[in-house]
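Complex shown without one protein chain; remaining protein chains in place.
Naming follows writing order (A, B and C), and every chain is counted from residue 1.
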Amino acid sequence: MYRSRPKGKLDDDVLNFLSSMSHDQSILYYDIVGSEAHSIMLHEMGHISQPELKKILAALEQAKKDPSNIETGDAEDIHEALEAFVIKNAGMDAGGKMHTARSRNDQVVLDIRMKVRDDINSVCTAIIDLIDGLLKKASENKDAFMPLYTHLQQGQIGSFSHILLSYADALFRDLERIYQSFGRVNQSPLGACAIGGTSIKIDRKRTAVLLGFDGLVRNSVDATTSRDAFIEYVSDLAILTTTLARMAEDLIIWSTSEFGFIELADRYSSTSSAMPQKKNPDPLELTRSKAPVVAGKLISMLGIVKSLPSGYSRDLQDLKPLIIDASATALGTVKIMDGVIRTLQVRKERMYDVSKNSYAVSLDIAEQLVTKKHLPFRMAHKIVGALVAEAAKSGRPLADLDPKDIESVIKAAKIELEAGELARIVKDMTPERSLEYRTSEGSPNPQEQDAMIKADIAKLDGYREGVHKRSKFVQGSFENLAREVEKYLGS
Amino acid sequence: MYRSRPKGKLDDDVLNFLSSMSHDQSILYYDIVGSEAHSIMLHEMGHISQPELKKILAALEQAKKDPSNIETGDAEDIHEALEAFVIKNAGMDAGGKMHTARSRNDQVVLDIRMKVRDDINSVCTAIIDLIDGLLKKASENKDAFMPLYTHLQQGQIGSFSHILLSYADALFRDLERIYQSFGRVNQSPLGACAIGGTSIKIDRKRTAVLLGFDGLVRNSVDATTSRDAFIEYVSDLAILTTTLARMAEDLIIWSTSEFGFIELADRYSSTSSAMPQKKNPDPLELTRSKAPVVAGKLISMLGIVKSLPSGYSRDLQDLKPLIIDASATALGTVKIMDGVIRTLQVRKERMYDVSKNSYAVSLDIAEQLVTKKHLPFRMAHKIVGALVAEAAKSGRPLADLDPKDIESVIKAAKIELEAGELARIVKDMTPERSLEYRTSEGSPNPQEQDAMIKADIAKLDGYREGVHKRSKFVQGSFENLAREVEKYLGS
Amino acid sequence: MYRSRPKGKLDDDVLNFLSSMSHDQSILYYDIVGSEAHSIMLHEMGHISQPELKKILAALEQAKKDPSNIETGDAEDIHEALEAFVIKNAGMDAGGKMHTARSRNDQVVLDIRMKVRDDINSVCTAIIDLIDGLLKKASENKDAFMPLYTHLQQGQIGSFSHILLSYADALFRDLERIYQSFGRVNQSPLGACAIGGTSIKIDRKRTAVLLGFDGLVRNSVDATTSRDAFIEYVSDLAILTTTLARMAEDLIIWSTSEFGFIELADRYSSTSSAMPQKKNPDPLELTRSKAPVVAGKLISMLGIVKSLPSGYSRDLQDLKPLIIDASATALGTVKIMDGVIRTLQVRKERMYDVSKNSYAVSLDIAEQLVTKKHLPFRMAHKIVGALVAEAAKSGRPLADLDPKDIESVIKAAKIELEAGELARIVKDMTPERSLEYRTSEGSPNPQEQDAMIKADIAKLDGYREGVHKRSKFVQGSFENLAREVEKYLGS
Partner (left out) sequence: MYRSRPKGKLDDDVLNFLSSMSHDQSILYYDIVGSEAHSIMLHEMGHISQPELKKILAALEQAKKDPSNIETGDAEDIHEALEAFVIKNAGMDAGGKMHTARSRNDQVVLDIRMKVRDDINSVCTAIIDLIDGLLKKASENKDAFMPLYTHLQQGQIGSFSHILLSYADALFRDLERIYQSFGRVNQSPLGACAIGGTSIKIDRKRTAVLLGFDGLVRNSVDATTSRDAFIEYVSDLAILTTTLARMAEDLIIWSTSEFGFIELADRYSSTSSAMPQKKNPDPLELTRSKAPVVAGKLISMLGIVKSLPSGYSRDLQDLKPLIIDASATALGTVKIMDGVIRTLQVRKERMYDVSKNSYAVSLDIAEQLVTKKHLPFRMAHKIVGALVAEAAKSGRPLADLDPKDIESVIKAAKIELEAGELARIVKDMTPERSLEYRTSEGSPNPQEQDAMIKADIAKLDGYREGVHKRSKFVQGSFENLAREVEKYLGS
């Protein structure tokens, strides 16, 4: 339709290659709303008469009500199809003016900004819900003793709640990042036109306000060229899904027969087509794979804009499906994890058993030697290492060591220490005692758990309110715009 | 349907997250054919009676004829849906046996292998066509003198055909790579079952032959776990699309007003919605963006399998859309480039003009000083550098230098050389002469061009035949299988 | 040295594979400072006597003064080597206590946080300098008319300053992003110990204050596991270097013979070993390649942490060189671009010439038809498209069209328009007039340029002050720590 100069029609093959239609449905709504705001501004500035505006808005409202009316046959993209629809319904005299002082170049990036703005609010809400689930589950599991692992080897005694709170804290940073990116996304590029602005008197601030933006991407080259805010957003999603993949990995390992710490709800597990005994953590595995799926989209985006010259290039079109799919993928994954967390069962006895029979109290014992016997830590570390070596020979927990064994370890270490005292320290160190003693800030000590949960709840409330306010503001702007549209339609 | 142990139904949300349906249509055909071969083998080995087989095959043929009959409502994937369809149509007694000695784990990878095998043949064919187009275009443009660029600065005189042949040679390596990967793809995993084979007497070689495979992925853990052949294939596609992106970049630059070397056909260019004068190389820009699009899929694939334990994990499902989309993207891009090349117009006069007025003959002149005057190359390099500096001051080509200028350059260089002789060498060095003198193997010298085109045509014929043979073999196997099926259906 | 349990010495090969020494020099300084703060806190909490502390601090100061004294022979990493050095110099009784209530797990991430904190300040400062250079260059080039390009085709008339300001605005977002990431980096993990905190009474807030942190990474699992803040930082660098790559691409194209818009300073260009005439934009080409170099590091980081279980894993060690190199690469690239921008020469006449002879005024003319003749934009777009087609036939600029040509275009379009008037509009549209008319906010109109430069200068001052304050604060904390150390050394 725009073919003012090149002649001939595009082949189907070529049209198909050029087309972005498959993902354009996601932005059609925004294209309509954006066109309404632009047209109203054109009218206010005297470029479109009221009757013309009415015709345009009527056509746009019709498109909004039933998008299936828009013929997409020959069009390369939804912008072209929508304009053709408006011209067909409003007539060339009115519809032909809708594109005054506007280009696909500022239009397409306007639409994506509105879409991403909404996605940010959705993803933030989903993360808030997930953190809420984690905090609830943590409250119920402060007494779920379990080994904490480093290198996947039993390290220190901890609790299931402590792990859940570590997820919450990581997710808070994900939330913060995405929340902050909103500021760079919610700026209006409309009015930058093709690349260098326009001689037609327009009011960029007016369309920005009508569409709920916080401000302008002022420089017209910047407005039509730059995609960094979207790359940042997808990069934030890549980090977020990586946080989720870590959670998935933990939960997959803990739901093996060998660990046996948790059991997934049936809804969040699958069966095998061949092996009747299987209960597989499929949703968690797919959660795990989503991190590289999103990371791949990020790297595609960075690759696409790499060394593009300034000014719109068609390469940028290929960003659209990457952004939209990354958003949907991340959102779905957060929600699945929310369901998994809320429904999983914790096997506290199994966790306690493993804790009790592990050597994960070794560091606690070494620290008792430091605190009570004033040994240098390196010395204490060596002695307890020797105790473990002795116990491991016969596969016993430390608490089952004979006084004789302990004595010989002390002798070999050539330090002055009463064997009986060391034996008492060792026997004393149950999982409960381990956490009771470990009172440092941010530790799995039950009181620390309470304090962290409390602090997190307050923090979460703050974010919930912030996201709510933002969503309300965009919604309010759109409602206001709808009233304006109605006013003109009724005129 | 497989829910032998876990209870309860899956939520829509969860089902949606787990589902691979959106891309499963691409492999349904292969799933049917694979099921037919497996069932025939089961019959031949005595596990299914002839009437049972007939019922199964009838149901499968029905599914093949009209896939829309398969209900996919509750199914997680197409394998489950197809089995349910067969059981429904053939009855549990017959249909319930189709999955004997088979698991989704060997089945899914079987299907993808058959799909990728076909894709490899399609991509190879498309590359062959593109090379053919390049060779044809090269034949017509041996006399299209143009500067060759390094660092995007004019370097030496060359010809448009020479560049086209450089594309052809790069594409030959892409072709070779993909052609070789076929060997690692076309191996049958069927019979590996869930992960550890089966106690039921089966004949893995028989199904492999029925389905046109060259051999087996023998080890059952390897067969169900490994995806390296697909990653290799997508990596080959990433390199291929990178070759195409280079071609696109060249052509985009050469079709700017400032270069003006080529003009794209209208079919392969687009207009601007705002700027009436524009003729934009959109298909080339989208070709350029496809390289990072495919590279992103590659990195997702590498990320997904990274540190997965041995044995099928559901993460692997997310490879499917990546492979299928990468294939389709690469194939479409090769075809678009084919169209672009065959239809572009070469502006030989403009190319010649730029060549003549450039300093791209400098190296030729320096080499004449080496050949005729036996100057060390480094010395000759300096003298010609000085000539260029002198000419550049006033923006003249070298041929327009005054004898006086040349004399002063010689003096400053303190070498013995007759100014007149140098002047003659300089003036003599037209673009034509430049290529005539430059006879080294693989240079843009017209005779070299002829020789390279001839050699490439022969090479291309070899590949064409090879790909044809392979396609024929797969097709022949499938026809043979169809005859077997018909035999049983008619029994 | 830590080998409390496993026996035997590590092979050289294995040690080499495990070693992170090559990049540890960059964090040694931080390891020393961190150890000083930790030791002082241990003393204040009663775990180390004053004489012991003095010995430890003396050894640490010695290590700081001459790092070459630290034997790294057998050590896997710098933390182990430093502790061995301290024990050797301060004795086991004192030195063996330095590691009380600390683990390599909280120590290593503490060091990287301090390093990245400094890097953020350096990168921010360099970006501020670059923006400053851009604003200066923009001020000098408001009258440098040039075509603005979309799809690398001449689009609208603009100015060099306008492009420079678009770079500045993109860089402001890069700056903002990196500036915001500081908050997530500058949190102290110290005191999280191995993974689950400690039973020894410590004061995490005290070490945080001594080391200039804004707060704590509270949860001990989160503190030792999470690396998202570093991934975010490198992701910000990937986006930043992508901005720089765009600038490089523009400048490379504009410094070709064919465009000829700018000339790079000799310092920022290279020569050819073979072609004497060449002046190559090598620093810009290497700037361009840095974007994928950093993006590759980002994807490695995402890949490394993908599906790691909670708790420190040795995989995380491989993040260190990626972070450090990405930082150094990005910093160097910003500085090079700063030099390129400040020293490049703008060829205003060539730019003007190209502008004048281009069709980049077409949209301006169409807009005049809208404004003055109230044509619908789509109609005006078509008419001007026809004018361009006519002019392009004979390669003339629009201003050279005959009245006759114009008349026939009007006739073909079947619209009412006086040919003379259209001719006047066309002739009137010089590059100067084009920008004079184009007054929309953010356009290349000279007054808009002035306004944007002014606004950017104010914004820049704000960031300069903010970064300065932050650097000062860290520096102040370190000076305070140094005074504490001196106090104890003199005790």
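The working rule: a contact is a pair of C-beta atoms (placed from the backbone, for glycine too) under 8 Å apart; a residue touches a chain by one contact, two chains touch by 3 or more.
Everything numeric here is computed off the predicted structure, so don't read it as measured data.
Asks: Among the options B:Ala248, B:Met275 or B:Leu401, which residue touches the chain absent from this view?
Replies: Spelled out, the listed residue whose C-beta touches the missing chain is B:Ala248.
Asks: Can you tell me which of B:Val14, B:Val109 or B:Ile195 touches the chain that was removed from the display?
Replies: Counting the whole complex, the residue in contact with the absent chain is B:Ile195.
Asks: From the listed residues C:His23, C:His38, C:Lys54 or C:Arg102, report the one that touches the chain absent from this view.
Replies: Checking each option in C:His23, C:His38, C:Lys54 or C:Arg102, the one touching the absent chain turns out to be C:Arg102.
Asks: Which listed residue (C:Ala194, C:Ala208 or C:Met452) would be found touching the missing chain in the intact complex?
Replies: Checking each option in C:Ala194, C:Ala208 or C:Met452, the one touching the absent chain turns out to be C:Ala194.
Asks: If the hidden chain were put back, which residues of subunit B would touch it?
Replies: Per the touch rule, subunit B residues meeting the hidden chain are 2, 4-5, 47, 87, 92-97, 99-101, 105, 148-152, 155-158, 162-163, 165-166, 169-170, 173-174, 176-177, 180, 184, 191-202, 204-205, 216-226, 228-229, 231-232, 235-236, 238-239, 242-243, 245-246, 248-250, 253, 288, 291-292, 295, 298-299, 302-303, 305-314, 363-364, 367-368, 370-371, 376-379, 381-382, 384-386, 388-389, 437-445, 448, 452.
Asks: List every residue of subunit A that touches the chain not included in the displayed model.
Replies: 150-156, 252-253, 256-259, 271-272, 274-282, 285, 299, 302-303, 306-307, 354, 358-360, 362-363, 366, 381-382, 384-385, 388, 392
Asks: Where does subunit C touch the missing chain, residue by residue?
Replies: Residues of subunit C in touch with the missing chain: 2-11, 13-14, 16-18, 76, 79-80, 83, 99, 102-105, 193-194, 266-283, 285-286, 288-293, 295-304, 306, 313-318, 322, 332-333, 335-336, 339.
Note that only the chains that are shown with their structure count from here on.
Asks: For subunit A and subunit C, let me know how many angstrom lie between their CA-based centres, rounded off.
Replies: 23
Asks: If you average the CA atoms of subunit A and of subunit B, how far apart do the two points sit, in angstrom?
Replies: That pair's centroid distance is 34 Å.
Asks: Find the geometric centre of each of subunit B and subunit C from their Cα atoms only, then give the gap between the two centres in Å, rounded to an integer.
Replies: Using C-alpha averages as centres, the distance is 34 Å.
Asks: Which subunit A residues sit where two or more other chains touch them?
Replies: 2, 4-5, 99, 105, 193-194, 288, 291-292, 295, 298-299, 302-303, 306, 313-314
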